[in-house]
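Quick notes on the structure that follows.
Of the protein chains in this complex, one is absent; all others appear in place.
For clarity, chains are labelled A and B in written order, and residue numbers in each chain start from 1.
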Amino acid sequence: MAERRSPAAAFAARFEAASAGGGPRLAEIPFLTQIDLRVDPKSPAAERIGTAIGVPLPLEPGTAVRGGDLTVLWLGPDEWLLLGPDGAAPGLVERLTEAAAGEPVSVVDVSAQRTTLVVAGERARDVLAHGCALDLHPRVFGPGRCAQTTLARAGVVLVAGEDGFRMLVRSSFAAYVAEWLLDASLEYVTPPAGEAAPA
Amino acid sequence: MSGQPYRREGATGRVLRFRFDGQEYEGLEGDTLASALLANGVRAVASSIRLGRPRGVYAAGCEEPNALVQIEEPFPEPMLQATTVELYDGLVATGLPGQGRLADRPDPARYDAVHAHCDVLVVGAGPAGIAAAGVAARAGARVILADERPEPGGSLLGTAETLDGRPGREWAAGEVAALAALPEARVLGRTTVLGHYDDNYVIAVERRTNHLGAAAPAEMARERVWRIRAKRVVLATGGHERFVAFAGNDLPGVMLAGAARTYANRHRVLPGRRAVVFTTNDSAYAAALDLADAGVEIAAIADVRQAPGEAWAARCAERGIEVLTGHVVTAARGEGEVSSVETAPRSKTQGAGGETREIPADLLLVSGGWSPVVHLFSQSGGTLRYDEGLGAFTPGEARQAVEAAGFARGVTTLRGCLEDGAEAGRRALSAAGLAVPSEIAVPAVGEEPPAAPAEHLWLVESGDYGTHFVDLQRDVTVGEVLRAVGAGLSSVEHVKRYTTAGTAHDQGKTSGLLTSGVVAHALGVEVAELGTTTFRAPYTPVSFAALAGRDRGPLHDPVRVTAMHEWHVARGALFENVGQWKRPWYYPRPGEDPGEDMEAAVLRECRAAREDVAAMDASTLGKIDVVGPDAAVFLDRLYTNMMSTLRAGSIRYGVMCRADGMVFDDGTVIRLADDRFLVTTTTGNAAAVLDWMEEWLQTEWPDLRVHCTSVTEQWATVALVGPRSREVLARLAPGLAVDNDSFPFMTWRDTEVAGIEARVCRISFSGELAYEINVSSWSGLALWEAVMASGEVTPYGTETMHVLRAEKGFPIVGQDTDGTVTPQDLGMEWIVSKKKADFVGKRSFARADTSRPDRKHLVGLLPEDPGVLLPEGAHLVATSSLPEPPVPTLGFVTSSYRSAALGRTFALALVSGGRERAGERLYAPVGADLVPVTVTSHVLYDPEGARRDG
């Protein structure tokens, strides 16, 4: 296989430096499997798919569920995004298509459509709040929540975890979002002397 | 304090040095520039915009109309109020003649924004605001308390009142510090709430490092815009004192009484030595007594009323302060500043008898009453009503979950404000669904004398209104307001526009109601009937830098790049913005000095594509997977041509129109399987086409079993073009049969290219033999490098792509079309199906308008001089000289290039009845010249299509 390059590969060193400076932990998780699934949630196919992947499709808007090495994100009333490890796409597409058994289901490999950025650590919420209009308070957007929304001027899929967030970013926007995150983190990386960092 | 002659004894704080109008001064930490200037006896701070009259400090906050300054160092900032500029060491400022100067260099400071959410936003950290925020926050609500000043306390900062036995300033600081320590509370000091929009969306600006001067940390955002979404808003915004219109009421030394009190108490500065007080209400007595205690001689109090508050009159008598009841100030006099004040019985100004007195004084304190700060309440959609007791507008009906508390809704006593704030806090709790504590302790405050009613006086009558100012910042006098009324204007909105009163950057905080009062006086009506002018955001001026925040420079707008971008950059490509995408525009040949110019590079790239082999990064094209049993039916309804007859393995070009029949987008449709298509869109329209598809599916055809998924960035695409493209592809994809019969035009094959899983499509946007190779975008760079590895393939950019397609007459949606162009106008009748019963746009092709013979058609233009390049956008006329305007235009140039293949320039144009004009000579006005051009077919190169199979 020829060499693959992930959309934010050029930012690895700057992400690391920012994370080491006491700011939020920034990183790219490259090459995750991502499958966009469209299916009528009330159809037998949806149920069979749940069985096939080992976890029922979440029906509550804005929630994510985990099953094995898969995370299933609710994207819309008939749309889910399945996240899995690198290389899982062909097998997953096959399993989903098989479970659909001819019902009108759309299964599209979108692994390279978006890349996954991590914004974690104590300052994660503060950094995101500079560009995300969602209420990220842990009581409102805690672990298990996900949302399609915007960060600064880019569309993102935001997934809340125990130690911060995963953010799925369109590949062409990855450099913009990476630059934006680094810029928004600057204040937290080197706390200004004599000034308390904002609460 | 010998250097600060007007500083009171006992002032503490670090000494700060500053320069004003070229003069060195000292001030104290905690000063504003205004208090520091007053401490140094600087009376004239600025001059007025229209009349050039000297002006001094008038107020002590953001309502200041006069003392406009420009910060010169560390970074120039114009139009600041000396009353809101915090003093810092090394500050350099100058007074302004009504307007400032923009910086001549980029602002090096950082600015940012933050989104915040809360159960209750409390605006104003005075007694009412602190009480409201305290009640809500202690019960667990998410609270934001914002205040524009550097320290909390609001009105308490200017008075000498005590709460629970502590000085007001100390009490406020303690309460707010305790609040800030609560986990769900956030206190924002130096934060002005500027705008109150729908659904309690509130914009505030926090000034974070301005007060640090050169010591401001570079990495810290200087100003921060807060975008707050509050479930409920409590406006504890207090009030602004008004002045009265009398002769010379703009002289330095005339000051609002409450402001003077603030300078004496908070800043320990005496704004003068000997004062006359002119009032319509009791509040100025407290100011007069505080100033007297501070050492200012109060020469007299002229009170409009016959009966001031008894307690106040008694206290004045105790101190030997003369109170002139039923008196007004008729004039402030002096050269450049107040040296005397003329008083008279009010009856005299109204034509009756009475004696005037000229009282020597260097200070004239004025109180025309207090107006609640209702700006935000009004912005939020709330109504206002006139309160006869206050002589001011107070909040009426709220339109949103917002309420005013304390003086902002007309509560005048300290105890009342504290109780009112606490009640607002309780209501916020119950609105948030939180438990409301039954008992709420309100701090103990001193007894306040019962207030005597105020008498509302707007102007002191006179035969000459030339220096009776109503708007100090705009230099508008009573005389001008009367002229406006005399001209027939009876609405305050019209008077505002006619006179400009209230339109300065203080937005009439001190002058708005006064203007209404003068208009009412002139018309002989009540102020309540006239109403007030509209309150609009921003409450105080805000810099564009703050509003721009982080969206500057490289982060101004997203820059979208393809997987191959780094290669293009390394190769020295110049880039073109296509929507948010950066696309290589052309690649000047490396290693030459001076570098190849665009014209030479594009001619070279075009020749390579037509005569040899060239490649372009085509990854930016929009791509949508359309999947489902009804996918073919769906595409038949959206495209003008038939898609259901396309066989799996094949590709068809298609055009989409809006329902009005105008071209919306074009691209190729690839049939992957019976129930699966891959649709490409133009680069700029990818999101719009997906939205368009979803709109029809969701709102009109929910019965169709089709799903659309964007895969634009899933794929990276290399267009390989030219007579030698087949042999290059054959080498890169040894497993692929590339001969014309095995791999015909408009088909696709899955294969490996350079060892990468790929889908190769035989399509052409140039008329040449060409392929588009699609791979996972993770492998886009690897594919591109493999294509370029042998060095025989010329990379080309968007400019060459444009020339190649234009030579073939292929239109670009959005360049050769503008939403008013049908497929027929483009000469593409062939793509409009006659067989389909309906598709989006079909009915519109039967409208009379779409078959008018004079519709603009896409045609080619050949300038008679083959070296002349027409500017895109140039108009076309029929005559060799221009007639008198209006000049009838026949159309305009949409694309214009130099062609290597044609050996000349050419253009595409939309021309009225253009197809019937082939061979006609038209003229394009270019500068002073009329350039003759010949109309021709829009297909200029290889009209037979002989080249596409190589």
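Keep in mind that, in the parts below, a contact is a pair of C-beta atoms (placed from the backbone, for glycine too) under 8 Å apart; a residue touches a chain by one contact, two chains touch by 3 or more.
Following the convention adopted for this analysis, contacts and distances are computed from a predicted model.
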(request) Would you mind picking the UniProt name of the chain not drawn here, from "Sarcosine oxidase subunit delta", "ABC transporter permease subunit", "Solute-binding protein family 5 domain-containing protein" or "Protocatechuate 3,4-dioxygenase subunit alpha"? (result) "Sarcosine oxidase subunit delta"
(message) From the list A:Val39, A:Leu128 or A:Ala147, pick the residue that touches the absent chain.
(response) A:Ala147
(message) Of the residues B:Asp691, B:Glu864, B:Asp929 or B:Asp949, I need the one that contacts the missing chain.
(response) B:Asp691
(message) Can you say which of B:Thr94, B:Ser339, B:Gln815 or B:Ser844 touches the chain missing from this structure?
(response) B:Ser844
(message) Can you tell me which of B:Asp198, B:Glu318, B:Glu335 or B:Glu447 touches the chain that was removed from the display?
(response) B:Asp198
(request) Tell me which residue among B:Glu29, B:Glu322 or B:Glu700 touches the hidden chain in the full complex. (result) B:Glu700
(request) Would you write out the residues of chain A that touch the absent chain, in ascending order? (result) 61-62, 75-77, 79, 133-134, 147-150, 155
(request) Provide the residue numbers of chain B that touch the chain removed from this figure. (result) 197-199, 201, 227, 229, 381, 399, 659-660, 687, 691, 694-695, 698-700, 702, 837-838, 842-844, 846-848
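Everything below uses one rule, namely that only the chains that are shown with their structure count from here on.
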(request) Within their complex, state which residues of chain A touch chain B. (result) 1-7, 10, 31, 36, 38, 78, 104, 106-114, 126, 129-135, 137, 140, 152-154, 170-173, 175-176, 179-180, 183-184, 186-187, 189-190, 192-193, 195, 199
(message) For a test of understanding, state which residues of chain B touch chain A in their complex under the given definition.
(response) 110, 112-117, 142, 180, 186, 217, 219-221, 227, 229, 550-551, 554-555, 557-563, 565-566, 581, 620, 625, 627-630, 675, 705, 707, 709-715, 754-756, 776-783, 786
